[in-house]
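With one protein chain withheld, the remaining protein chains of the complex are depicted in position.
Read from first to last, the chains carry the letters A, B and C; within each, the first residue is number 1.
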Amino acid sequence: MVKISGFAIFILKKVLIYTVTLFLAFTLVFWVLRLIPGDPWSRFVDNLRILAIDPQISREFIEGYKRKFGLDKDIFTQYILYLSNLFLRFDLGISIASYPTPVQVVIMRSLPWSIGLLAICVLISWSIGIVAGAFIGWKHRSKLSSAMFTIALGMSQIPYFIMAILLIMILAYGFGLFPGRWAFSPSVTPGLNPAFILSVIRHGFLPALSIVVTSFLGWLVSTRALTMTILGEDYLLFAEAKGLKKIRMLNRYVLRNLLLPQATGLAISLGYVVNGAYVVEYIFQYPGVGTLLIHSFRFLDYNLAQGIIFVTMFTVLTANLIMDFLYPLIDPRVRTQGK
Amino acid sequence: MACESERCMSMLEVQNLEVYYESVWGNYKAVDGASFKTHKNEVFSIAGESGCGKSTLVDGILRLIKPPGHIPSGKVIFEGTNLLKIPEDELRGIRWVKMAYVPQGAMNSLNPIIRVEEQMTDAILDHGSMSKEEARELAGSMLKEVSLPVEVARMYPHELSGGMKQRVIIATAIALKPILIIADEPTTALDVVVQKGILQLLESLKEKYGMTVIVVSHDMAAHAQIADRIAIMYAGKVMEIGSIYDVFEQPLHPYTKGLISAIPAIGKKYVKGIPGLAPSPLNWPQGCRFHPRCPHAMDICSEVEPTMKEVSPERHVACHLYQ
Amino acid sequence: MSQSLVELKNVSKVFRIGGGLGLTSRRTIKAVDSVSFTIPSDKATITALVGESGSGKTTIAKIILGLIEPTSGEVLYRNRRISDWLKKNRMGYLREVQPIFQDPYSVYNPFYRIERELEKVIKKFKLASSKAEKREIMLKALKDIGLRPEDLLGRYPHQLSGGERQRFMLTRILLMKPRLIVADEPVSMIDVSLRSIFLDHLTSFEDKLGISCLYITHDLNVASYVADSILVLCHGTVVEEGPKDAVIGDPLHPYSKLLVSSIAIPDPKRRWKEKTDLTSIESFENLKVGEGCVFSARCPYAREVCKQKAPPLVQIRSERKIACFLYSNFK
Partner (left out) sequence: MSQLLGTLKQRASAFISLFKRSPTLIVGVALLSLIIFLAIFAPIIDQYRLEGHKATDLGYFEKFLPPSLKHPLGTDHFGRDVLGLHLTGLKFSLIVGALAGSVATLISVCIAVIAGYRGGIIDSILNGVTNSVLVIPSLPILIVVAYYTRLDLVGMCLTLAAFSWPWSTRVIRAQVLTLKERTFVDLARVSGQNGFEIMFAEILPNLIPYIIVGLGFSVIGAIFAETGLRIIGLGPPTVVSLGLLLQQALQYGLLTQKRYAEVMSMILLLISIFISLNLINKGMDEAFNPRLKKVTGQ
């Protein structure tokens, strides 16, 4: 057996698990969609025929579409054909709602909005949550920090969409400070002009706030508990006995040891955050992938729904893989596993 | 105690130190009025079985007691200043510059995710006016001092064995040439051969740097090998103090006698243990705390607590037999 | 072939660490390397297995107890392979071979009261037919070990001190009266003053009840006090075997010499004479050698042959065996 360094083993293992999980996820979604009673796929194809203006062109187009996705053959070949289209040509089929544009184009139009909203919220809430949690954990003896903590503790598990409704009620309808709908006001022309950007920020404020508030508190609570366990560790006691300055202890001893477990936590929480964020998008009618997914069911647009679920899975799993690559940088023990 | 010679100028004096822990079940009196004095340039041993409070005593001296533990009374005089009363930053100034500590759990006293070198230099940098480069050189020479290869500096704690971690901590401790080192259970969880190496290393600190080394351990054999003077602790109090030879040859306190006779050693045919069980710190026995297990227990023993008496120069015992 | 109670024939155990998924390098550690020894059955003896941490002594204990299988070699109990015993007559084997574990703080299930361990054993091995008899033999065993039943029964493990818990294990042994006890460092975690009481019980089992014991420890002081014969283990291989006084009084193998000279004698007048060369006390595990004598990396007398071939365990005097080339021409 060739001797590969520990680090390479770690990467290899992670990539392998990633591909297997991705494959399992796609299969799961494919079969779940096929479980829908009443064989909606053939009805989906008939709908295509109704929409086409010129019956002649549409007939060839539909025959070609059937052959490409093997809709007439048995499920298993359909599955193989579907996966090959997906991985080789990244072609997810036709969307009914916005006929004839292919699904992937529709998704690409609204994906940036979702990614933008999610990425900003997750990074803000994670980073501030960790620093605040570490600070409160460090000062867990003071009355103020424990009082603040019990509030945070209670609020940290409230779903984003309930917070969203609360914020809309208070800030949008109540005080009218922020718009409670869409991503930018219709009076503004999309483009890189400041008016548009300002409107995007104003509209995006409430959805972002509803996600950030609870997840920030969630990170604060978990980091505080983690900080207090680290404070109980022997190497902290030794650092204090060494008479180190407070800042160095907080920075090099507490925060550094926080990063790995909280990074793992971040990777795992992505799936949970995405769930909540999609519903928040729907409530704010924010033009992200979430709203698109929920509306796609209304139009019985299976291809679009299936495409969106694939893209969501893909982004979450890839983000996880990237996080896995960060671990060795944070924790040397992972890097020298092989030695 | 008329002893003015340079040799016995007292380095550290503990006057009936008390360390209590409040718990749901009542007041946990781990250390209940312990007193002793150490001289310059000597190996001073603190011996006692588990639960006698010797480690808590060390934490009290170093002021590392965390709530719910607290120090109701007692003084720790180190070079004339009472460590328990001085402000935090002044204490920080003394820590590691004058007084170093080799903790009990040496195995996990190193920060697992930063290199050994950085954990040595951070103590040096936070106290001295040295540059990073000089600190790194000093760390390297300290590693040589404890016979560890210089490459260890670049390694991470999980790559080192138990014995090597212990030596890294000792190297960190002696970096700023403190005048007092307190080592808490330095040899537990180490193999026989490594133990011998660590004990001889601690002894060499006294000879080479003139440091005072306080060794806390339950292993009487380890004390016998390197100690100059020894204090026997039982149930949160110091029972007997004396030179290692006096205490081993003619132990005064019945507990010390039992302790020494109970050690299974090579060539000893019959070994007699101490009957009964160690008392609980939640309610120490009335009077002398050893009276329930003491073969010479008299009536007075169960009523009045004996005070520490100096039977002969540098020889103390707290027992009614000698009152 | 004399009837032996326990016999190990070239027993080895290899642990695989890391790797997996078949395509990566798998580090293997040879914890036990072709160990052979016998415990006689004609009279009860206490055999001490002495070695530093990482020398494989706990692995040997677990193999004899049937908790793990050896990678190669055979373990015979009363001339029958323990794999057969465990397959066909597991309860019969367990009835005769019982352990005393090292850590009194994790040997009892914290959820249940302490006497459940005794009740479980009585039920499983059918030591009592009625409730009354069960209670009676429990009380008797507790009293014989010097524990007061009234302040023990009904309490939870965390309410007992280390000494009490370890003596409670002795009560369990007294109830079952096995033929062989495998004691893995039973006194290393209890106070010195209580150790001798425990060891006296062990020797009384040997004399009065004829129960043999394989006593595993790293502490030669305890071994010299309680054992009849001593086996010295280094990196998973037996390097010396012989009666207690001989091995301690006049150690032959360089490793035994190092161990005996490193013992801290509890007497200020008999202090260590020579200083250990600190660099040589590299940690025990890091100095494992691929082939040749296991001790060659640290042996002051190591010669070329020691680096290539592993010396066999050879009988050189009555009851004394040694695995070292210094003595190979001594036959």
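Observations on the structure shown:
Note that in this section contacts are C-beta pairs under 8 Å (C-beta built on N, C-alpha and C of every residue); 3 or more make two chains touch, one makes a residue touch a chain.
Keep in mind it's a predicted model, so treat the numbers as computed, not measured.
The hidden chain makes contact, of the residues A:93, A:129, A:207 or A:276, with A:276.
When the whole complex is considered, the residue among A:75, A:123 or A:169 that touches the unshown chain is A:169.
Contact between chain A and the absent chain runs through residues 17, 20-21, 24-25, 28-29, 32-33, 35-37, 40, 140, 150, 153-159, 161-162, 165-166, 168-169, 173-174, 221, 225, 228-229, 231-233, 267-268, 270-272, 274-276, 278-279, 282-283, 293-294, 297, 305, 308-309, 312-313, 316-317, 320. Not every partner is drawn; the one left out touches chain C at residues 62, 65-67, 90-91, 94, 98-99, 101-103, 106-113, 116-117, 119-121, 124-125, 156.
Going forward, only the chains that are shown with their structure count from here on.
Distance from the centre of chain B peaks at A, each centre being the average of the chain's Cα atoms. Residue positions of chain A touching 2 or more other chains: none. Against chain A, in their complex, chain B makes its touches with residues 62, 64, 67, 91-97, 101, 103, 105, 108-115, 118, 122-123, 126-127, 156, 158-159, 169, 172. The touching residues of chain B, when paired with chain C in their complex, are 49-50, 146-147, 160-164, 167, 191-197, 199-201, 218-222, 224-227, 244-245, 248, 258-260, 262-268, 271-275, 277-278.
Those residues of chain A lying in contact with chain B across their complex are 141, 233-235, 237-245, 248, 252-253, 256-257, 260, 330-333, 336, 339.
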